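Every protein chain but one is kept in place in this view of the complex.
We just call them A, B and C in the order they show up, numbering each chain from 1.
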Amino acid sequence: MSSEIGRRLKISVFGQSHGKAIGVVVDGLPAGLPIDEEELYTFMSRRRPGSSKLATQRKEDDRPVFLSGLVDGVTAGSPLCAVIENTDTRSNDYATLTDLPRPSHADFTARMRYGEAVDMRGSGHFSGRLTAPLCVAGGVAKQILARKGIYVGAHLLSVENERDESFPLLPTPELFAAVAAKPIPVIDDEAGERMAAAIEAARSEADSVGGVIECAAVGLPAGLGSPMFDGVENRLAAALFGIPAVKGVEFGAGFEAAKMRGSRHNDPFVITDGQVKTSKNDAGGVIGGITTGMPLVVKCAMKPTPSIGRKQQTVSLSKMAPAELEIKGRHDPCVAVRAVPVIEAVTAFTILDNLMEGNENGIT
Amino acid sequence: MSSEIGRRLKISVFGQSHGKAIGVVVDGLPAGLPIDEEELYTFMSRRRPGSSKLATQRKEDDRPVFLSGLVDGVTAGSPLCAVIENTDTRSNDYATLTDLPRPSHADFTARMRYGEAVDMRGSGHFSGRLTAPLCVAGGVAKQILARKGIYVGAHLLSVENERDESFPLLPTPELFAAVAAKPIPVIDDEAGERMAAAIEAARSEADSVGGVIECAAVGLPAGLGSPMFDGVENRLAAALFGIPAVKGVEFGAGFEAAKMRGSRHNDPFVITDGQVKTSKNDAGGVIGGITTGMPLVVKCAMKPTPSIGRKQQTVSLSKMAPAELEIKGRHDPCVAVRAVPVIEAVTAFTILDNLMEGNENGIT
Amino acid sequence: MSSEIGRRLKISVFGQSHGKAIGVVVDGLPAGLPIDEEELYTFMSRRRPGSSKLATQRKEDDRPVFLSGLVDGVTAGSPLCAVIENTDTRSNDYATLTDLPRPSHADFTARMRYGEAVDMRGSGHFSGRLTAPLCVAGGVAKQILARKGIYVGAHLLSVENERDESFPLLPTPELFAAVAAKPIPVIDDEAGERMAAAIEAARSEADSVGGVIECAAVGLPAGLGSPMFDGVENRLAAALFGIPAVKGVEFGAGFEAAKMRGSRHNDPFVITDGQVKTSKNDAGGVIGGITTGMPLVVKCAMKPTPSIGRKQQTVSLSKMAPAELEIKGRHDPCVAVRAVPVIEAVTAFTILDNLMEGNENGIT
Partner (left out) sequence: MSSEIGRRLKISVFGQSHGKAIGVVVDGLPAGLPIDEEELYTFMSRRRPGSSKLATQRKEDDRPVFLSGLVDGVTAGSPLCAVIENTDTRSNDYATLTDLPRPSHADFTARMRYGEAVDMRGSGHFSGRLTAPLCVAGGVAKQILARKGIYVGAHLLSVENERDESFPLLPTPELFAAVAAKPIPVIDDEAGERMAAAIEAARSEADSVGGVIECAAVGLPAGLGSPMFDGVENRLAAALFGIPAVKGVEFGAGFEAAKMRGSRHNDPFVITDGQVKTSKNDAGGVIGGITTGMPLVVKCAMKPTPSIGRKQQTVSLSKMAPAELEIKGRHDPCVAVRAVPVIEAVTAFTILDNLMEGNENGIT
């Protein structure tokens, strides 16, 4: 597998859902940065299941243990390794799945890729549980960015056909914090209630729903990134598609831009507080792969959880014959809810990596 | 800048729109592969402007000259370098743009990133013209893939609000060829006519329109790719966002998946001709970052051309004051039309790179 | 820091000498490979200190715990994470070193690079102890390679002015095993005794000695590697210089080749058992970055341990004034002895990475 990403800040994720532990190595952090472990834990708890009927009933504490890289809560210059033990695993739930691959789940493709020896108990390395280490890396990055005045926040923009309002032109850290504190992380609470109802409706029918997450980073300087293959969009997309269930990534107006005329889509330049800004932000804060200094806005489409309770059509790999499948076990009816902090996390460490690369013009 | 991508098949693009030449180095091709230069040239001519009122009137021949890597039309094992001369350049069209950045164009961000010395004549390295070298690399990759029974094709799925039909479940190479031969590359000719009308309407109003391109790759084996950060989706997205004007990338149902329930989105497995397939393909041929063996389907949102003729609001960088801008010069009213072969090209060389990496299970 | 290496087989090392634990993530191993943990542990024990007066008296058990990647002793396809606890740490030995950098030790450069917050207790991430995780990765690689008929072995070629005989033209796995079983891993036991005496002489004078390690890999196919920057030599050198104390790397005749005439240095081709071989191997098994099919032979110069007991001249960083330093604590008088398996380990995982990349000609 290949669960590494990053140039200056390198993330390496390890673990299977039902193995001994999962974790992450973060290589490249500067020395001397205080990391608030409680703040990190609070951040991580946002993706933890078990808080409501809207999420899987699996119990996880998921408090990371730092094996290296931190001394008395301060980065030590050396690679940071955080480990999260796997405790509440029930592998027998997944016993039949090796022969009957779950539709739209990685059971089949993992088998085709790695052969029968691949550990897919609890979805193995493909499990949404592996997003916990991503949140460690991203939570650390969020703290470092915040100290530089860069804030990353996200909310659930839509679930099925229910839609929250979009982020305002200039989201504030306070808005990010307010959204993050809610069980359904939305701006408009009524939208959140409609989403909760949609999720509950799906759950009660042994079904699941998808959703869209909108993430923004404010405080970025203009001039970050590069054209062509090394732009901010390229790197963020490469990282965000690493989150299970992400099937689409768009910046600014994204697919809506494809329906627009240039006269509507173009963001007029204006002078604000002595700086060049734009009066709207359909570019999502990035043009030509390079940041404009406006908020970076990225949206991710999350597919509905493939593991649903209702009967599904599949095949028996041993018999190469049609088969029916009823999935037992604990599954989120809407992965998008818990994925909100994960999108933040991946956005945060990708941006930090970009920032750490600096600007080669410094050489002149 | 950073215009390189790839692991085994490495692409390095160079050139500015109004410099001496543009080109590409393709490092990693095996030796002994015949490359049909006429076929390549025919492919490249699909992105060439000047064929109709729907595109910029700039004349370009754009026949690449191979400086290395080919001997008598056969790959020689060494890096292939192809060069395309710049002949029809009129830099004075762009004279005022250094002070008045064009809205939603890289003028401003390039300046912030590289300083005043950056060559932005004709948009410099940010120009859509730099997609010609991408087509050289991708055109070569398409020929190599085709010989292995893998075909890559694309069409214009929508322009503004006009929409072509989607690719069928199993697109054929013949369909790809038929679409490619049309001036507006669509499946449904009537949709093409409506699109042409929409483009012409925008052009006549000194405006531009966006569009969506759907690209498919058929014949891929199941089991290609990796979970998390090195999947087929991650790599394709990282490459596709390198094409100017791409603002969104989605696989299979993509953002539509976010509106679906799992029971509708999940693709049932079936046995077809003794192989495991799916009866529909909302996954877009990739689950968990790994190919399913169904067609890989990716859609790209192309923003409307930012360079439009009508008067726009911008700022004077020298005066740090509001200013008005009227862009002269030759610009596509809809970059999506000419971007169709570019999307194919980038998809093709990214897939070939993936294929060349092989499967580490071969080591067992 | 940047403790990651590899293309298909990615190694990420973490830990500080006096932190909670050290370890390694190995990403990219195929699924289904049995790993013999006892054999691994036996291999690792070769670098373990404490067996004689010739090594540091620090007690380490260093049995790695696998947090992920192995299920019932078989690779699971997912990244393997191995952790080794730090137990016998005496940080106070190092108390004064933050102000008085040890000559030729990373104390000073780490400070210049990472600032005062860098954790240099017990040399931190720069410690030779961090070679234990390298041995985990390399020990696993050695087992995988051996199953393919590729064997990696090393011996102590010289210590100070005492020299073992060189590997024969075609070293056997049996020779590798015999050498590995000795406390001083040499071919000629008398040379080993002379080396032991030289080390003991240095130790008794509170001094240290350097040495040269010769490593060979037999069973490699011809045609592995690439010209210019991605050759077998480039990659091995990049990895081997990652081992603390390595100050030189040469292949085949190496620096001796610089004294030779071509007529003597050139290895004549011969037909042996129906295959093209060379009658001698001054090339060290690699020409133009690509393997010849003869044994790969690499030699590494190991500097003497910089931490010596005798009084040394240094400076006080706080006072920016000359100072004298007497280092207490436990240190190897000759790191080259324990580095023999480390060189094997790093060579093994680098070669495995190369092999896993395969040959792009497979695409033709």
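Assume a residue touches a chain if its C-beta (ideal position, glycine included) is under 8 Å from a C-beta of that chain, and two chains touch if they have at least 3 such contacts.
Since this is a predicted model, take the numbers as computed values, not measurements.
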| item | value |
| --- | --- |
| Touch partners, limited to displayed chains, of the chain removed from view | A, B, C |
| Contact residue for the chain not shown (choose from C:Ile35, C:Leu67, C:Val83 or C:Ala106) | C:Ala106 |
| Residues of chain A in contact with the chain not shown | 7-9, 28-33, 144, 148, 352, 355-358, 360-364 |
| Where the missing chain touches chain C, by residue | 1-5, 11, 13, 101, 103-106, 108-110, 112-115, 125-126, 130, 158, 160-161, 202, 207-212, 222-231, 233-235, 237-239, 241-242, 244, 246-263, 265-271, 274, 276, 278-279, 282-284, 286-293, 301-308, 310, 312-315, 317, 320-322, 336, 359, 361, 364 |
| Chain B residues that touch the omitted chain in the full complex | 1-4, 10, 12-16, 19-23, 25, 27-28, 30-33, 65-69, 71, 74-81, 83, 110, 113-119, 124-125 |
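As a convention for this text, only the chains that are shown with their structure count from here on.
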| item | value |
| --- | --- |
| Chain whose Cα centroid lies at the greatest distance from that of chain A | C |
| Centroid distance [mean C-alpha coordinates] between chain C and chain A, Å | 38 |
| Distance between chain centroids, defined by C-alpha means - chain B, chain C (Å) | 45 |
| Where chain A and chain B are represented by their mean Cα positions, the distance between them in whole Å | 26 |
| Multi-partner residues of chain A (each touching 2 or more other chains) | 1-4, 13, 110, 113-115, 125 |
